[in-house]
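Every protein chain of the complex appears in place save one, which is left out.
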Amino acid sequence: MTEKPVNQKAWFLILPVLVCVAFSAIVPLMTVVNYSVQDIISPERRVFVGTEWFAAVMRDQDLHAALWNQLKFSGAVLLVQIPLGIALALAMPASGWKASATLVLVALSLLIPWNVVGTIWQIFARTDIGLMGATLERMGIDYSYTGNASHAWLTVLLMDVWHWTPLVALLAYAGLRSIPDAYYQAARIDGASKFAVFRYIQLPKMRGVLMIAVLLRFMDSFMIYTEPFVLTGGGPGNATTFLSQYLTQKAVGQFDLGPAAAFSLIYFFIILLFCFVLYNWMLRLGQAGKQEGQS
Amino acid sequence: MTEKRFHKRSIFLIAYLIFALLPIYWMVNMSFKTNQEILSSFTLLPQEFTWANYKLIFTDESWYSGYINSMIYVAMNMVITITVALPAAYAFSRYRFLGDKHIFFWLLTNRMTPPAVFLLPFFQLYTTVGLMDTHIAVALAHLLFSVPLAVWILEGFMSGIPREIDETAYIDGYSFPRFFLTIFLPLIKAGVGVTAFFCFMFSWVELLLARTLTSVNAKPIAATMTRTVSASGMDWATLAAAGVLTIVPGAIVIWFVRNYIAKGFAMGRV
Partner (left out) sequence: MAKIQLDLAHSYKPDPKVDGDYALLPLKMDFEDGGAYALLGPSGCGKTTMLNIMSGLVVPSHGTVLFDGQDMTRATPQQRNIAQVFQFPVIYDTMTVAENLAFPLKNRKVPADQIKQRVGQIAEMLEMSHQLDMAAAGLSADQKQKISLGRGLVRPDVSAVLFDEPLTVIDPHLKWQLRRKLKQIHHELKLTLIYVTHDQVEALTFADQVVVMTRGKVVQVGTPEALFDRPAHTFVGHFIGSPGMNFLPVTVRGDVLEIAGAHLPAGGGRHLPDGVLTLGIRPEYLELGATDKPGAVSVRVQQVQDIGTYWLVSCDASGMPLKLRLAPDVAPPAVGDTVGLQLLGENTCFYQNEKILP
């Protein structure tokens, strides 16, 4: 395709979008920045404190606990969901009515309101009225997601796997479907084993979508709030308190606006960094894809 | 040679589907029981099958209004999002202009922001503007996340349409609005479908902002569900029924766009 023409009037087309997003984004963000550098002792008395809040937040023990918890969680999420999602995509049928039916069933968990996800698992994991809880108990395991910290953590992980693996699977599935038949035919002719087909054809061709899946799952799990909140409320203790909940507790619960605002900005910048990486990666992918299309 | 492979994969697929559907089945199961039965005995199928829970939700205004509220702001969000995203996506797809790459990136960053960061500012902003507890407030708040996504997805689909089509239309004397509505839009049907799906998906499931910005009038179903504790203890049966009903719209939407889902994900833009 020929080069895109330069047209500054295109700004008019963008204007509605800018207005909507700016209204929702810039104004609040400015508020946050405002709060992060002030001590609001009362609505009338505000003192400029510079970076004091930032420093205090970084020293907060609760933050360290939540951050460490979060990193472990996001790491575990990736370790489980990426391979599982790929395996699921490989197992899903490629065409026919079975493909549509499987797609609907697999995608179902993505469309459940997040609090309902939490509720479903809250019920499911209880030992008195939940299928999983009762089954575990009958198997002799002293299972309790309210009392036992590691049980709670694992249950939250299991819930997230149940909830979000389909996203990875659907991305990988789309990547797989884009591989032309000729590659599989050539592999048959070359006498390649099933594993060789996976390693040399499928995996490389899925590289793009998988990278997106990795970055998306990392970022989304880094921001997770509702599901663990509904399931465990962050407990027992702070075993399942992750970063978003830490922030919400500070802002709404304790009404420590200053530190909360400061942490909001830090939180935001961490994710911004990952977003930058994602964006550049996708740009590179897009260019590589165009090259491949031309050759 | 292929038989064994299919067998192993089918078994794995079925196992996963069971894993995926089990919790949902359990909730459906519970929604047809009475609270008594839930607490007293443990059964795989309701012994005393009852519609009472669903009846309650459909008749009690405090329950069904929750669904209606959710659907209202989700619909608002979808309409506004697609309306503003279409021209913007067209601009990004067809033209270069000052700051285009930077604006695109900035749009994406909004999708990537933790909603928790906006909690307090939104609360204050909407209170100041007097839009607290309205459907439009939630729809506007959700715009923050759905518009960038919509622009992103639509831009991808639009870039797949050769510019020659636009040029031919101009030569043939079409005005821009007419060209856009009668020629261009039908070509990117799939893209609009995918976008609508993701808008719906995000807005329907989001809780934090929806709950923060509403109290009574525009309270979404998600918030209603948290108030099922009464004097006699947790109202599990009604809760389960409410949960099941929240899945239904999602299932319907997936069914309608099932053929486009693969395409949408193929753009790698989720």
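Order of writing sets the chain letters: A and B. Residues in each chain are counted from 1.
One rule holds for everything that comes next: a residue touches a chain if its C-beta (ideal position, glycine included) is under 8 Å from a C-beta of that chain, and two chains touch if they have at least 3 such contacts.
Note that the structure is a prediction, hence the values are computed from the model and not measured.
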item	value
Chains still shown that are in contact with the chain withheld from the display	A
Identified contact with the non-displayed chain, of A:Ala55, A:Ile141, A:Ala196 or A:Val277	A:Ala196
Contact footprint on chain A, counting only the chain that is left out	180, 182-183, 185-186, 188-193, 196, 200-201, 204-205, 295
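What we mean here is this: only the chains that are shown with their structure count from here on.
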item	value
In the complex with chain A, residue positions of chain B that touch it	5, 9-10, 12-13, 16-17, 19-24, 26-27, 30, 38-39, 42, 80, 83-85, 87-88, 90-92, 94-98, 100, 103, 105, 107-110, 112-122, 124-125, 140-141, 143-144, 147-148, 151, 162-163, 201, 204-208, 221-222, 225-226, 236, 239-240, 243, 246-247, 250-251, 253-255, 258-259, 261-266, 268, 270
Chain B-facing residues of chain A, complex	1-2, 4-8, 10-11, 13-14, 16-18, 20-21, 23-25, 27-29, 31-32, 35, 87-88, 90-92, 100, 102-116, 119-121, 123-124, 128-132, 134, 162, 166-167, 170-171, 173-175, 177-178, 194, 208-209, 212, 216, 219, 222-223, 225-226, 243-245, 247-248, 251-252, 257, 260-261, 264, 267-268, 271-272, 274-276, 279, 282, 285
